[in-house]
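Every protein chain of the complex appears in place save one, which is left out.
Each chain gets a letter, A, B and C, in the order it is written, and its residues are counted from 1.
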Amino acid sequence: MLILLELDAPRKDIENLKSKIILHGCTPHEIPGSSKLAIGITGPTSNLNEDEFHLMSSVQEVVRVTKKYKLVSRQMKNEDTVIEFDNAKIGGRELTIIAGPCSVESREQIFEIAGQLKDMGIKFMRAGAYKPRSSPYSFQGLKEKGVEYLAEVKAEFGIKIVTELISTSYLDEIASIADIIQIGARNMMNFNLLEEAGKTMKPILLKRGMSATVEDLLLSAEYILAQNNYNVILCERGIRTFETSTRNTLDLNAVPVIKKHSHLPILVDPSHGIGIWDKVPAMCLASIAAGADGLIVEVHSNPENALSDGYQSLTPQNFKQMLNKIKQLAPIVDRTFSL
Amino acid sequence: MLILLELDAPRKDIENLKSKIILHGCTPHEIPGSSKLAIGITGPTSNLNEDEFHLMSSVQEVVRVTKKYKLVSRQMKNEDTVIEFDNAKIGGRELTIIAGPCSVESREQIFEIAGQLKDMGIKFMRAGAYKPRSSPYSFQGLKEKGVEYLAEVKAEFGIKIVTELISTSYLDEIASIADIIQIGARNMMNFNLLEEAGKTMKPILLKRGMSATVEDLLLSAEYILAQNNYNVILCERGIRTFETSTRNTLDLNAVPVIKKHSHLPILVDPSHGIGIWDKVPAMCLASIAAGADGLIVEVHSNPENALSDGYQSLTPQNFKQMLNKIKQLAPIVDRTFSL
Amino acid sequence: MLILLELDAPRKDIENLKSKIILHGCTPHEIPGSSKLAIGITGPTSNLNEDEFHLMSSVQEVVRVTKKYKLVSRQMKNEDTVIEFDNAKIGGRELTIIAGPCSVESREQIFEIAGQLKDMGIKFMRAGAYKPRSSPYSFQGLKEKGVEYLAEVKAEFGIKIVTELISTSYLDEIASIADIIQIGARNMMNFNLLEEAGKTMKPILLKRGMSATVEDLLLSAEYILAQNNYNVILCERGIRTFETSTRNTLDLNAVPVIKKHSHLPILVDPSHGIGIWDKVPAMCLASIAAGADGLIVEVHSNPENALSDGYQSLTPQNFKQMLNKIKQLAPIVDRTFSL
Partner (left out) sequence: MLILLELDAPRKDIENLKSKIILHGCTPHEIPGSSKLAIGITGPTSNLNEDEFHLMSSVQEVVRVTKKYKLVSRQMKNEDTVIEFDNAKIGGRELTIIAGPCSVESREQIFEIAGQLKDMGIKFMRAGAYKPRSSPYSFQGLKEKGVEYLAEVKAEFGIKIVTELISTSYLDEIASIADIIQIGARNMMNFNLLEEAGKTMKPILLKRGMSATVEDLLLSAEYILAQNNYNVILCERGIRTFETSTRNTLDLNAVPVIKKHSHLPILVDPSHGIGIWDKVPAMCLASIAAGADGLIVEVHSNPENALSDGYQSLTPQNFKQMLNKIKQLAPIVDRTFSL
């Protein structure tokens, strides 16, 4: 951190500032210049809060030059995090595919799609039992019934379940069946939920909020790692911009940026990202080409009659075609894809 | 709602579509044109989900022409909602001021500022006991201790308490002392929290999310009203844009837009909105001039040493000067301000 | 400027860096820390380009701590710029109102509205002869004919003309009749146009681009001042965000920010900013309350039949009512309004 003072700042202000820095266990370094006086600060600067310094006498600017997150950072752990399941890994060279409908709609629906996915060799199925919806009048999921069907389908097909936790009230229920607990974009900054989900030690799939910067996403992940749960999978799913021709603006730039700064795996959800089914396969390919560790894709046996997000869902046929392209693409980006 | 089909859509597709519309209790109207066939839909169209129609055969576009919210709308209730307290009202002609520090920092701090606010005639004090912070390493509030101090200060000064609920885990604790329960921007789409807070029947101050549209904000409020709790106060507090010279972009346009579409009171929080204390008074005046029902302002006896948000807090002196301007402004916008 | 190196950067890299800094007339200061080595730079750092340093060996981060603009800055000229006309000033205590239709539509139309404005005491009329429109199929203005009518109306009523220059091809034509040359939002970064317009030494009204930061706007103004033309009036007119309930997001935060950093006058255009006529008066008041030096308002005798922007135009009656409010508001924000 660096603090800039007026060149003629009184000695008293300078000493006050230096005392405050030392108080927090850091070391101040005076750097006189021709138009300003800078105080460089070294040591554990994450103890310091810019706010504390902004208002002090003679201070003109406070500049933070290091990252705010620690545990998620490559500086703490350089090698990629790989999350291990009995028959799968997320985060290594092998690409991961999570697929399934937006929500559990009926026992028949979820059994049908689970069977189709299983036949394709898909190991992780996504499906929401509790759905967060902008409008209270939209379909909110089958709730307990949905969880029950997910338990049945898991027992039947041995497919791993990725399902969303929308409130700590449902924590035990969701944790009992989920192989990966999903935290949705709307709850990315629901820090209490992050902490409670983290404490289960289950793998957590953390989706980027609609207006979250990459740094915000990494800080939210930090909340989970701070519970000693390092099994976090990040997910880019589109941000809000002025563009209206797509549902969101899928930000693939986040992929190489996150890969550089963090050891955590990053998946991409093009279904929510672009939001129009016939453009989803192109964005799936682009995601893997950009370096993502895998995809989350909405697949529905009958998108026309889906109770939610049908417009962005692929049919099993279209999904399979897309996977074939991914298979060809994998080696070009130094990946394996054993599907 | 209006659905556009290709002009040569097969009769079967048209009839399928019409059946589906009728199934939802609505009425379809065929409108043939020279390049497209339109199906106009009347009746309870909020039953319909655009998603259901997008993927049907021959459908080219689905256009929603009515609002998705109901209870918050002026069409349901034309007169302004006024929330009544024993010695105050929020939402009528009288302007409301909620002031106080970002967080409870100590017993001394909160007693000092509460006394100062009380002396100025302020009836509502804001102060967080539980603080949602982007970084797990930032100060998170005094928690239970903070709630305890708020209870004491309320008993001592009779000032009304506005404090944030960040999780249903703290619902009873917060509800026991809060006169108004605040839902922060990060939780605006934490729908379960909205519902549970709503059920207390306490007034709820609902802050706009950083990337929430006005419609999103109204839909989130709808979740609370749907619990039969009509005591909702909306709050504009800045959105995320590309601009970096201010903390957020305080969107005062939202004020006249909300006033037109909803009967709920709308306050503005310029402290978080612009985020730089010396520019807060200008934005306070602008907020009232734009038609807001009042303000939420961060005031701290000693901003230089605040544990959070000191940079955007006014001193009691600066706050008092600002209030004097508001007093002069009130009659120009047909408001009273009895402070 | 500050450059951060790895702590164990080889001496050769450090010396290379320092030579490059000295080459540009600046002075490097080594500041060793516990985890990084910082090089503080003083002197004429605006000569330096961050790009040059980013890629040098051992460099980790480059941090610019001073502003990029000079002539527009209060550091160069502390007192407010006041632009003088024979019977008016822009930029002092007196508020400025520029009003008129989006475009000149006919001789009758422009004479009618000019007469109405003159009767109200308005000294500056806006009206476009050349209109930049997103679609080539929209009305593009009356062009030469429009300029001719503006010349006539100016001669007849003695009202000052504010009209847009969209290309250097029309520079002489526009300069011959304009008292203030307007540069529109779409051309804010058409730097050649800024320079050529600046060379006329006429006052220039520079509108903020739809995605321009405040810093970008000030840098564009700097292009004009660099021609020795200090008669620049800035104008906030709304930026692009994800919000769709208003035409643009009028960013009133820009007003106090610009007032702090620059000596140039700043006007606000709420008509384009919010884009819905019945919400324009509220935003006019808010603009003045935020500290703007005046307003640009679209006024049309017959908005229902306007050829462009009718939806955001006030009738003369509504405009007059708004002005009455402004008159009452002016003294509260230490302004005079002699209308």
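As a convention for this text, contacts are C-beta pairs under 8 Å (C-beta built on N, C-alpha and C of every residue); 3 or more make two chains touch, one makes a residue touch a chain.
Here the structure is a predicted model, which means the values were calculated and not measured.
Visitor: Give the residue, chosen from A:Ser176, A:Asn228 or A:Gln328, that touches the chain omitted from the document.
Guide: The missing chain is touched by A:Gln328.
Visitor: Quick one: which of C:Asp8, C:Asp172 or C:Glu304 touches the chain that's been left out?
Guide: C:Glu304
Visitor: Among B:Thr42, B:Ser106, B:Ser176 or B:Gln321, which residue is in touch with the absent chain?
Guide: In the complete complex, the chain left out is touched by residue B:Thr42.
Visitor: Using the touch definition up top, pick the residue from C:Ile41, C:Ile90, C:Ala127 or C:Ile166 that touches the left-out chain.
Guide: C:Ile166
Visitor: On subunit C, where is the contact patch with the chain that was removed from view?
Guide: 46, 49-52, 54-56, 68-70, 132-139, 166-169, 186-187, 189-193, 209-211, 216, 219-220, 222-223, 226, 239-240, 277, 303-311
Visitor: Since one chain isn't shown, list which residues of subunit A touch it in the complete complex.
Guide: 211, 213-215, 239, 241-246, 249-257, 260, 273-274, 276, 278-279, 282-283, 285-291, 325, 328-329, 332-333
Visitor: Could you list which residues of subunit B touch the chain missing from the display?
Guide: 2, 4, 27, 29, 31-36, 38, 40-43, 61, 63, 65-66, 240-242, 244
Heads up, the rule we're going with is that only the chains that are shown with their structure count from here on.
Visitor: Quick check: how many Å separate the C-alpha centres of subunit A and subunit B?
Guide: So the centre of subunit A lies 26 Å away from the centre of subunit B.
Visitor: How many angstrom lie between the centres of subunit A and subunit C, each centre taken as the mean Cα position?
Guide: The computed centroid separation for subunit A versus subunit C comes out at 39 Å.
Visitor: Mind checking the centre-to-centre distance between subunit B and subunit C? Centres are C-alpha means, answer in whole Å.
Guide: Centre separation, subunit B to subunit C: 31 Å.
Visitor: Name the residues of subunit A that each touch 2 or more other chains.
Guide: Residues 240.
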